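Next up is a structure, given as structure tokens.
One protein chain omitted, others in place.
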Amino acid sequence: MPSAEHPLGRQEITCHKATTLPQALELRAQHKGCTVIAGGTDVMVDLEMGLRTPQHLVDVWGVEELRGVRKHGNRLWIGAVTSYTDIIRSTEAQAEAPALVEAARTVGALQIQNRGTLGGNLGNASPAGDTLPVLLALDAVVEVASRLRGSRFVPVDQFFVGYRRIRLEADELITGVWLPGRHDNDHTHYRKVGTRAAQAISKVVLAGRLRIRDHVVQEARVAFGSMAAVPTRCAAVEEALVGRPVDPAAAAQLPRDLAPIDDVRSTGVYRLRVGQNLVRAWLESLR
Amino acid sequence: MTIGQGVHRADGRSKVTGHALYVDDLQPPGCLYGATVRSPHAHAEVLSITRDPDFDWTDITLVTAADIPGRNCVFLMTEDQPALAAERVLHVEEPVALVAAPSRERAALAAKHVVVEYRELTPLFDAGSAEGNDSVIFAPDNVFKRIRIDKGDPSQVSAGRVIEGTYTTGLHEQLYIECQGMLAMPRDDGGLTITGSLQCPYYITKAIGKLLGPDYEAPGRINVVQACTGGGFGGKEEYPSMVAAHAALLALATGKPVKLIYKRDEDLRATTKRHPCAIRIRTRVDDAGHLLSFECDMVVDGGAYNTLTPVVLSRAVIHATGPYRCKHVRIDGRAVATNTPPNGAFRGFGAPQAHFAAERHMDRIARELCMDPVVLRRRNLLVDGDLSATGQEMLDVGAAQVLDAALAAAESEPPALPDLPGGGLGVTRQLRGRGVSLVFHGCGFTGNGEAALKGKVALELVDGQVRILTGSTDIGQGTRTVFPQIVAQELDLSLDQVLVVEPDTAQVPDSGPTVASRTAMVVGGVCQQAAKKLADALALEVGRDAPFAELLAERTSDMPLRVEHVYADDGSLTWDPDTYQGDAYPTYGWNCNVVDLTVDLETGAVLYQRLVTATDIGRALNPVLASGQIEGGALQGLGWATQEEVVLDDARRMRNDRLTNYIIPTSLDAPELHTVLVEIPYEGGPFGAKGLGEIPLDGPAAAVAQAIEQAAGAVLDALPMTPERVLEALP
Partner (left out) sequence: MKLAFTLNGQPVEAEAPPAARLLDLLRETLGVTGSKEGCGEGECGACSVLIEGRSVCSCLVPAAQAHGADIVTIEGLHGPDGALHPVQQAFLDHGAAQCGICTPGFVVTAAELMDRGGKWTRADIREALAGNLCRCTGYQKIIDAVAEVLDAER
């Protein structure tokens, strides 16, 4: 252990700054095991708590080409380094993905929203990530890239492979998220049950989308955060909804999809009961 | 006329510009940083303390109990609490060793490399089985204090029906936004200066008087200075003495200035909290709801050391009946020891717990008699001339006035329904409810406490300015603004001619601690009397009677003119501390809370829409400061009601030891707070003022419980009423 720590600490960590995507991909490939940092709202907390001890940080906050919300045809692209504030203020996001805008408003509070990014929410892959169930409900596709292999596209429901683990190679970077544009028959819903009204980690977070035509549900997405090791779609609930008029009784299927646990913030019993209540209340509001 | 004016804070400009200096802003050259090694066990023998040989110790100083030059004790009321554990630890997080290093990083790292060997012992955690337990934490029987109050004889009452209930409250963290911190600096004359975040500088001089050995025992060898302090609420009443003890030991051992600043997680785990309380009430009531008899058994959990626990029990039992009349009362209270971190002062100091129980019991009575809870309260409210549970004739009772004022304010406009992001408005089912609670709160120290304290204030006339020298501190409540207002008013001076000097025990007298809702009423009163003495002294010096400002202009001497005044009452109050009979407090504040809220039927979450409070404060010396105190205390009460819970592990160590997980209200959780100031002047207070610091926290939680009941039919008698518990309790 060196006996001359810098008084500000953390001198063992090197930081590599990128201003272009090729630079970022080059740095990512060069430094195996590096941690990517954008706004720092997750990484810096982990450093402070001693949960992460990287030797190399690759800083992508300055990669402007990964920032923005843009319509391409009838799809919406959101760059990985786009902050929640940018999403909230984006007229395209408000028009095409209002549930995502609402979710962004519930992430932390203003200071976190000014720095936290959508790419960070995905990369951190917390089970409680507030935007992640919305991405599931909207059938988002995550775009990742590497220097060697270029871009590839991962449907978000295949992106989370385990507790805080994502389908991302060691030399890959999350570059953006693609969302289908808003469909006229879609009814979306976002509900966050946090530990308090703001600046809160969710205990239960629900995002849903029903595509209804002639009173019959064509497509159903019911996704939860904070209910499992990964953000999760509820297959049994979705199946009970498709092909018939909106039926609030479908909420009763939830225990077949989820077995939430107790933790320092809440209990499994509460989470499951609330999860069912939220789904039922939403479905009742659509009848 | 400055009294009654919402004048700007004296220290406001420095605070809004970021120039106010808190202890961690001070950076003396060559300063070292301290860190504390703490026990992971709730009950254990300390077998050895050694250094990890694989760590580089060259720039580290290690201090253990064996190194303490004087008496290993942080003195408050008793000598039971050591500065560093010697042979035994009695609670998790108990301090065992200290290190000093050139940087915070290094200090924290060094602390991790101190190797402590323990032999674990069986801990005693259950307050209910602590008394007389074989495992002795506080000799002889784990009881810090027993208090019994008898009025009439409830056992002779057989009329009416019996209504019983049990009410419990848990740990509650003060959550001052500035963590605990101290800076200890060796002085050129060989003494020691301790500067820090604190409420009571003289508590510290008394607490560590014998700790540092004979060299430091003479008065003045240690002086304590209050830095600008970022909140206290009682959490910086006694705990700073422990931090100061540690910083002092390190300063002595190194010969250098040492800063000991807690990070939030350590502050949450290791420092004092509000005492958990279990209260059983058994009343007899007639068909109209009159209280015929009131019996109460109260168990207060003090944790492992005495600290101030007997006084918390005292306040709790005195307030146990609530602001209601009853001829036959028995209150049995005991405060016991457990192997948990010692509990301590937090605004209200036993009264919030007592009032939660009394108010919930009134609600139980109302429920069983199918009566409106407000009507029931009116029927039993104390009025002038009634005798309290301790037999005190209650005078200038403001209970009905605050009830009427709060209800009128609440009726005047309906509260808005909040629409929160992610809140599901339009989808979620929410039921509205309103709850009302009524409380009273004794101002100042109990019984003859103020006469015993002999709080002193000095005034000095220097360079045309009146300087107020007092050990009372400003911790946000506005002492440094209100004291000048009192003196300026008394002497008819402009406010900019009067100021409070920095609280440094080398300069200012002991005015008693900044606690117990006494600062404005008691010490402010002493300031007023001292001002009168200063006027007399100046008149004597100049040789004639005239307004102070005139005499000041005529004054030829530039010698400072100094007077002192010591608190003395007129001896008309009588109090027996053995039987707990007599005049418990010189006067009481009165407060009513009316809360409007919604209960979310999907989640059990409570959303506050509005809180109306009406408080009789005697006289609003500064209405802006007064309403600010009430608003802050009220929101702490709401947080205690539904959000703030200390989650413990098997060793009773706090698990939610970060602000992410210990949940205080944000601005979005907080409702609009409508404050009505009621003024029934108290002739014993400066310009009629009474104490008001604590009463705002006494009542809101009970009002919330009633509102939840009214809204959703869920009856909760334990705090906090988290969404999990509310959902569970929905019928």
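Order of writing sets the labels: A and B. Residues in every chain begin at 1.
In this section, a residue touches a chain if its C-beta (ideal position, glycine included) is under 8 Å from a C-beta of that chain, and two chains touch if they have at least 3 such contacts.
Bear in mind the structure is a predicted one, so any value in this text is a computation, not a measurement.
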{"item": "Visible chains in contact with the missing one", "value": "A, B"}
{"item": "Among B:E178, B:E490 or B:E645, the residue in touch with the chain that has been omitted", "value": "B:E178"}
{"item": "Among A:G79, A:G108, A:G225 or A:G275, residue touching the chain not depicted", "value": "A:G108"}
{"item": "Those residues of chain A which, in the complete complex, touch the missing chain", "value": "6-11, 13-15, 17, 37, 39-41, 44-45, 47-49, 57, 59, 61, 85, 105, 108-112, 114-115, 197-199"}
{"item": "Touching residues (missing chain, whole complex) on chain B", "value": "6, 8-9, 11-22, 24-25, 27, 174-179, 228-233, 263-264, 416, 418-421, 475-478, 624-625, 627-629, 631-636, 658-660, 664, 666-668, 670, 672-673, 675"}
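Everything that follows uses one rule, which is that only the chains that are shown with their structure count from here on.
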{"item": "Rounded Å distance, chain A centre to chain B centre (Cα mean)", "value": "42"}
{"item": "Chain A residues touching chain B - in the complex, by the definition given at the top", "value": "1, 3, 5-9, 102-103, 105-106, 109, 130, 189-201, 204-205, 264-267, 270, 273-274, 277-278, 281-282, 285"}
{"item": "In the complex with chain A, residue positions of chain B that touch it", "value": "54-56, 58-59, 102-106, 109, 420-424, 426-429, 601-605, 607, 643, 647, 655-656, 660-661, 663, 665-669, 723-724, 727"}
